[in-house]
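Would you mind keeping the following structure in view while I ask a few things?
Every protein chain except one is present and positioned as in the full complex.
Moving on, here comes chain A:
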Amino acid sequence: MTIRRKGALAILAAALTLAVAACGGGAQSAAGGDGSGPITIGAWIPLSGAQAASGVPQMEGAKAYFSWLNDNGGINGRQVNWIVKDNAYDPQQTVQAARALVGQDGVVAIVNANGVAPSEAAFPFVLDQSKIPIVDHYGGVATWYDPPRPLLFGTQTLYEDQAAAMAQWAVESGARKLVVVHDDPKAFADVAAQIGPAAARTDAAATTTAVPVKLGTTDFAPAVSQVKALGGDAVMLILPAPEAAAYLKAAQLQGVTLPAYGYAPLASNTVVTLAGPAAENFRAVSLVRAPSDPSPAMAQFREVMAKYASGQPADYSTLLGYANAAVFAEVAKTIQGPVTAESIAEAYRNATAVETGVAPTMSFSADRHVGTRDVQRVTVQGGQWTAVGDFVSAPDRS
């Protein structure tokens, strides 16, 4: 009887230990905080499922950067231990990943996580309960940063600003009648809705007409036929990359030669690969420099990828992960003293003119938690993305 009671107590104790671990230790107990050991940070990224196409290269790009960083002194002499969990773009798995990262691995920040809706599911636990900052998220929405949340910082120009920037570019290039082909879910429609006002602010005579298509459309013949009938000056695409490629191929087939513009997700190798010659002259706004850019920082990116991730191409997908990792390193280097959740958040609030050479210059403040509103204009020339000028700021949307 005693033995049985002792056994039950042991099981209870083990269960309590596991429960405490799963609930997370909070910011104070997070690893990497005091001494000279590694700075432990983490991320949830879709490494399986449909979204793995962006998640895997993003992870490889960031991993390559951190490997290079660790071989070159780390952050103020401290190594970076970046732990990645597969969230399969699933909210439930993301929450589990967050609990493991915070509770078991003791991360001091979530860096370079991926998945807008899945991440939102983890916000209450990570941001509110555990007080762990989430920084340099891959993608995001305007409502995350307006009003700013104390521990959430972004490094990518918002989709809404990307749409405004591509509208400005089209109007500056002479287009007055814009046809916006966008997927029907609200997330796409809201971004597409920014094109009209931005175009009108650039030139009051500019007009837009929307051609919504169903998410997952593979047959773009009907949409292209509608675009043809509308007779616009330019086509603005707010679609996932495979759909944009399908649109470009259908447009070429139907002889529609209107210049086409895309937002940042379309500045990708997927569009060029899948659309082939139909992608020629396609224009997009990018969050980072063109992977083929001859600048020293971009040359270093290509060298780092070749050395630390030889199986992965030095393209947009890997560059986005690499750039986010680089921003974190630059901000974390400004921390004097222990690297904790609090000091990381404080460093981001105070970070100005953060230069990585691969992404726009970032500046944050207590009121501004997205580091940039800049985009790089790029176009496909000879089957390769080529920069058009330098980074430009998105027009004001207010």
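Quick note on the criterion: a contact is a pair of C-beta atoms (placed from the backbone, for glycine too) under 8 Å apart; a residue touches a chain by one contact, two chains touch by 3 or more; residues count from 1.
In the analysis below, contacts and distances are computed from a predicted model.
Asks: What name does the UniProt record list for the absent chain among "Amino acid/amide ABC transporter membrane protein 1, HAAT family", "Chemotaxis protein CheY", "ABC-type glutathione transport system ATPase component" or "Phenylacetate-CoA oxygenase subunit PaaB"?
Replies: "Amino acid/amide ABC transporter membrane protein 1, HAAT family"
Asks: Please identify which residue in A:A117, A:A205 or A:A229 touches the non-displayed chain.
Replies: Per the contact definition at the top, the residue touching the missing chain is A:A229.
Asks: Among A:A192, A:A245 or A:A347, choose the residue that contacts the chain missing from this document, as touch is defined above.
Replies: Going through A:A192, A:A245 or A:A347 one by one, A:A245 is the residue touching the chain not shown.
Asks: From the list A:G174, A:G216 or A:G231, pick the residue that touches the absent chain.
Replies: Final answer for the missing-chain contact: A:G216.
Asks: Touching the missing chain, which residues of chain A?
Replies: Within chain A, the residues touching the omitted chain are 48-50, 52-53, 55-57, 184, 212-214, 216-219, 221-223, 225-226, 229, 241-242, 245-246, 249, 253-255, 269-270, 273-274, 276, 317.
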